[in-house]
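Left out: one protein chain. Kept in place: all the others.
The chains carry the letters A and B, assigned in the order they are written, with residues numbered from 1 in each.
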Amino acid sequence: MTDKIALTPKTHTTPPAKFSHGVRKGNILQVAGQVGFLPAEEGRPPTPAGPTLREQTLQTLANVKAILEEGGARWEDVMMIRVYLTDVDHFAEMNEIYNQYFEDLTEAPAARTTVYVGLPAGLLIEIDALAVLG
Amino acid sequence: MTDKIALTPKTHTTPPAKFSHGVRKGNILQVAGQVGFLPAEEGRPPTPAGPTLREQTLQTLANVKAILEEGGARWEDVMMIRVYLTDVDHFAEMNEIYNQYFEDLTEAPAARTTVYVGLPAGLLIEIDALAVLG
Partner (left out) sequence: MTDKIALTPKTHTTPPAKFSHGVRKGNILQVAGQVGFLPAEEGRPPTPAGPTLREQTLQTLANVKAILEEGGARWEDVMMIRVYLTDVDHFAEMNEIYNQYFEDLTEAPAARTTVYVGLPAGLLIEIDALAVLG
């Protein structure tokens, strides 16, 4: 029997609902859909890093990373990244930010799927990730 | 060599097409996208549990659960739940139903991603799930 562990980084609130920001069981780590909210502060409602795609993408990636690290994983362990955008016209800019962000990756980058969906008002990007630890 | 097993609960039809309602291979169990159809009855076309989000969400969760159990898994084994809604305004209500449904969960709840997409007419929610058995 392997335990399933909820991953709650310090930058995140204790989940307000019956979901985990991330879970690890054995060598599998799943990160829940993250958006560009700034690190949680007591008494402040969830606040996006800013209105731009750049601000939100970098914050979203930071939020995913915090959960990976809480579970003992690195970006190098990630197999799949799902990117949800709200606007097809954001693809080129997201890709540029993404490529810069992962420039120093030392192993094969994750597979990725990008699709265009609806998100709550003001949010331009959501990302989740599946990692397999070594 | 580990066998891949198709999971077909009694509440579901034999799949009419080349997909499985769920599959298990080794300790990995994947549930296909479920919607709020009532348990299958011979001669009746697939019928949603009702027109409301509440009816469809509860039926969809029941349908996911039937497949998990067919494969020997419990909600506690689920790592990731993907929720597809058709309307951003449904999030709060879905969340309330979801939290009540999972109130008695004895382990870390699954990670979750919720996005807003198109679904066939009349369907308000679709859910799939990935489980890792202990």
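By definition in this document, a residue touches a chain if its C-beta (ideal position, glycine included) is under 8 Å from a C-beta of that chain, and two chains touch if they have at least 3 such contacts.
Note that the structure is a prediction, hence the values are computed from the model and not measured.
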Positions on chain B contacted by the hidden chain, ascending: 1-2, 4-6, 15, 17-23, 25-26, 28, 30-33, 82, 84, 117-121, 126, 128, 130
Missing-chain contacts mapped onto chain A: 27, 76-77, 79-81, 88, 91, 95, 98-99, 101-103, 105, 107-117, 130, 132, 134
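The rule we apply is simple: only the chains that are shown with their structure count from here on.
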Euclidean distance of C-alpha centroids - chain A vs chain B, Å: 23
